[in-house]
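Complex shown without one protein chain; remaining protein chains in place.
Chain IDs A and B follow the sequence of writing; residue 1 opens each chain.
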Amino acid sequence: MAQVSSIAEEQATTPLSASKSVLLRISRFNPETDESNKFMEFSVPYQKWTTVLEAILDVKKHFDHSVAVRYSCRQATCGSCGMLINGKPRLACFTKISELNSNVVTVEPMNNFPVIRDLAVKFERLFDTHQKIKPYLIRDDTELESDEKEFLQSPEELENFIQFANCIKCGLCNSACPTMTTDSSFVGPQALAQAYRYVADSRDKGKDSRLDIIDESHGIWRCHFAGSCSQVCPKGVDPAMGIQFLRGYLLGFRS
Amino acid sequence: MTQDENKEGIKGMANPGRYGIERIAYLLMRLTGLGLLGYFIAHVYETSNILRGRMGWDEFLALTQTTEGHIFLVLVIGMCVFHTGNGIRIMLGHGGVGVGKPARPDYPYDPASQNYRHKIGIYSSIVLAAVAMMYGMAVMFGE
Partner (left out) sequence: MKESTIMKIHYGTALASVGLVAVHILMRLTTGFSDSLSYENVLANYQSIPYVIMLELILILLAVHGFNGLRVILLELKQGRVYEKAVSYGCVVGMIVLIGYGSNTIIQTNMGMI
């Protein structure tokens, strides 16, 4: 049964001055002891600028410190606090409660990632697939050996991939992807977008080896351009665009 | 919830409400594809009745020339037109056509690949399917 607690009524150590409150429903689940998840409910005061992460941290501070949540930078840079907020994958630190236009905010762990506890999920598979596509420049020479001190690149060449270099590996795209809802072997939009990031880099010479890696039965062809990955990306990476360009190389539209 | 991959499963794939028209088109594409394959297999079987001579053909044709049979065919027409229209849109997208150009993203980070061209493509496919279904109804029920 859901447990309702009101922080506003608690003897808080920090004074809270807010006129509005929201019902925060937090999914609680410990895979070592629980059969299924339960929701705990907290009435949390909020301001116009209060983020979902701040509300969760308020709950931890004032009522239940055992709520498990991963976070770090609080400014959409580290990619740690991805979770389902009202059913959609979002960064908790980048989502203001006031923008959700709801009196109830439900937070759950991201789908398509194994749950460690409550809102914290395992990222091993995302990092594995990221590593699989060789996320580094591949060349025979290095800057150190070259006559020039660095590999030169024009601003136009930079524009081709800089958008995709914004990826913070938060995993929201993998959580939103319809293929990943059932396909455990799919490379995923995060890794595919990063494959394009390096393939499109004029300094890189590893295009063929990367295309070989993603041209398999659970590779790039399992993307069907539903675009959910791009819709949830908090950094404007637009994985769907990168994946279609990447596919263009395999279809012979690009060289 | 168990200590597995926490996958949404078919329920998540088939619940397109959260992600707009592109996700609905994704689901419709799958359903129409499966429906059309089913119809195609049935159609190949149906037409094989011609090997049974005039009687066999007329007997089987009588089964399909009913109101239910016509409604089923109208649905097939709709599935076929949507699958074709949306399929061409997806193929163009897969080739990198109409998915925008890479650029430095600015807040609020509207994805360029989810642009109006593709939305128009999806809505056009739905409208075309509806028009084709109406035409099919006029042809089949008008006789």
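Note that a residue touches a chain if its C-beta (ideal position, glycine included) is under 8 Å from a C-beta of that chain, and two chains touch if they have at least 3 such contacts.
The structure displayed is predicted, hence computed values, not measured ones.
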**Study point:** Missing-chain contacts mapped onto chain A
**Key:** 179, 182-186, 215-219, 221-222, 250-251
**Study point:** Sites on chain B contacted by the missing partner chain, in the whole complex
**Key:** 10, 30, 33-34, 36-37, 40-41, 44-45, 47-48, 50-54, 57-58, 61, 65, 80, 84, 87-88, 91, 94, 139-140, 143
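The criterion applied here is as follows: only the chains that are shown with their structure count from here on.
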Study note, to complete from the structure: Taking each chain's centre as the mean of its CA atoms, chain A sits from chain B at a distance in Å of 31
Check your understanding: Inside the complex, what are the residues of chain A that reach chain B?
Key -> 29, 31-32, 34-37, 87-88, 109-115, 121, 125, 159-164, 166, 176, 178-182, 184, 200, 224-228, 230-231, 233-238, 240-242, 244-245, 247-248, 251, 253-254
Study note, to complete from the structure: chain B residues touching chain A in their complex are 1-13, 18-20, 22-23, 25-27, 29, 90, 93-96, 99-100, 102-107, 109-114, 118
